[in-house]
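A single structure is presented below for examination.
Here the complex is missing one protein chain, while the rest keep their positions.
To keep things simple, chains are lettered A and B as they appear, and every chain counts its residues starting from 1.
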Amino acid sequence: MLLVQLLINGIQVGVLYALIAVGFSLIFGSTRIFHFAHGATFTLAAYAFYYVYAIAQWHWTLAVVAAAAAAVLFGVALNRFVYVPIQKHEGSFFTVFVASFGVGIVVQNLCGMIFGRSFVSVDTPLSRSVEVMSGVFVSPISGIAIVIAVLFFIGLQRFLMGTHTGMALRALSENPELVRVYGMSPRRLSMTVFALGSFLVVPAALLSAASSGLYPAIGHHVILISLAATIVGGVGSLRGAACAGLLLGLAENLALLYFEPQWSEAISFIVLFLFILFRPSGFFGRATAT
Amino acid sequence: MSALHASIAAHDAPPPDHDVLLSIRHLRKSFGGLKVTDDVSLDLRAGIVTTLVGPNGAGKTTLFNQITGHLQPDAGEILWQGRSLLGKKHFQIARLGLARSFQDLRLFDQMTVLENVLTVMEPVSWLWQPGGRNGRSERLDRVHTILERTGLADKADTRAVDLAYAERKFLSMARILAADARIWLLDEPASGLDRSSYERFLELLRSEVQKGLTVCIIEHNLDIVIGISDRIAFLDQGRLLADGLPAQVLNDPHLAAIYFGDQAP
Partner (left out) sequence: MLAYLLNLATLICINAVLAITLNFIMGYAGIFSIAHAIFFGVGAYTAAYFALHASASVFLAIPVAMLIAALISLVLALPALRVRGEYFVAASLGLQVLGVTVFSEWKSITGGLGGVIGIPPADVFGYDVVDPVAFLALAATCLVIVLIATTALLRSSFGRNLKAIRDSESAAHAFGKNVAVIKTLSVMLSSALAAVAGALYAFYMGFINVESFTLETSVLLMAMVIIGGTGTVAGPIVGTLLLMLLPGLFSYMSFLPQTEIGSIQQIAYGLAMVLLMIYRPGGIVGSGTRAAGKGKTA
């Protein structure tokens, strides 16, 4: 029964990890920007939800909107005011990474100062777990989150395959010059990428706020998962990032069968490490140059 | 057209019997559905300058990348004096005696001219170089000789990023000279050079080739092609359409049409 519970938990978490990872992979694959601040996006969205719902005590729909707005605005603003100026004059991997890193630090500490450094969470009626089978508990909100996540994936798929912008985005990750062929400006396109990629963290952020809880440094875990999933899944492959996210979620939870909880974060690293060692191109990635 | 013929005729003399240093046999490479190298066979011989020509996207740089080990071909063979190069890493192939220049130069920008050349001359990747103090002074002497030959002697302590365009091109050549290689793969080494720099480059090239160096050059500018080549290999859409003496290749109207895009191949 424990196994079943862990599997369910693993899937719950894995689906959300998959979304986060796809968001990161989308941004990284298209713009080649090492968006370390993806964790900060998550943190902001989660705390926005927490603030609007638990502190300001407004309706949850408003809180959700606030979270989504925070994520998207942050991602787009970061691109516009930090990444673009950097890329204009020098734009090496180093400078972009460091700037992104710096932003992450600022966000983490601001949240820590405003909301405190300990765990906070939002108590909603849906947060409480329900026993569905003997010994197996699922909370309604997790179920909802999974459904939303799956809907997001379907929507994303249709967007990328079906729309003009979506196809341009896919082209962008293959070959940036192709974008001009589509008659789009790379600037508008990267704004879209950041908006979309940042939006994808929202379901996971909401769920974290409503169940497992938030703390300012949670962004580290988010970025570790994003990185690990992107690499394990193969750079440039959204499908890969999603599958890898799911795998990491499952691994983290199933590891609890054998290891103590404090090792679960380390599990992601071990999986990542094994892949770098034996299969650097990941599940679906293109062959990486040495 | 007659002036063209005249200058071609001057290079028409067939080369004496030269050893094959690098042999490419039936090489194939595809990216997805696109064939970038399509059954290419080519021999590079000592003392001969072979020029790769062809329209943009013909696969010339890709061919270089497969020779240098940057890219692995899907099928075929690349033989260095009879031994296969396939599967060897980029730097291992370089160590065998193959030096390559890049279209975008890729100089060590933050290092000085002297350091750029010295770095290439120091073969070992470990913490110290063999030869001790004698080895070091010998290397420095060789570096200075190379800087003299490439006209960079007075810029020895200038950072590469601060050099003028022609000087950067010559620094690229200086690095290649320092590599003490037996084959040079040069990607548009003379593009953008003014008349006198070009003459100097040509002289440098010719003197090395006379010592038995094998050279393969990618070049677009026809004047340069005519001035440099002992043989010409014409590539289009990954296929080798012609490989022979300049007179033969350049006189072919069919190839000229492809090159200048008058008609579909």
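Simple rule for what comes next: a contact is a pair of C-beta atoms (placed from the backbone, for glycine too) under 8 Å apart; a residue touches a chain by one contact, two chains touch by 3 or more.
Owing to the predicted nature of the structure, the values given are computational and were not obtained by experimental measurement.
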Output for the hidden chain's shown neighbours is A, B
Just one of A:Gly23, A:Gly75 or A:Gly104 touches the chain that is missing; which is it?
A:Gly104
Answer key for A:Thr95, A:Ser127 or A:Thr165 versus the chain not shown reads A:Thr95
In the full complex, which of A:Val82, A:Val138, A:Ala195 or A:Leu254 touches the chain missing from this view?
A:Val82
The one of A:Ile8, A:Leu156 or A:Leu272 in touch with the missing chain is A:Leu272
Residue-wise, where is subunit A in contact with the chain that is not depicted?
34, 82, 85-86, 90, 92-99, 101-106, 108-110, 112-113, 217, 220, 223-224, 227-228, 231, 235, 260, 262-263, 265-266, 268-270, 272-273, 276-277, 280, 288-290
Which parts of subunit B face the unshown chain closely enough to count as touching?
68, 70, 90-91, 94-95, 99-100, 102, 106-111, 115, 118-120, 122-129, 175, 179
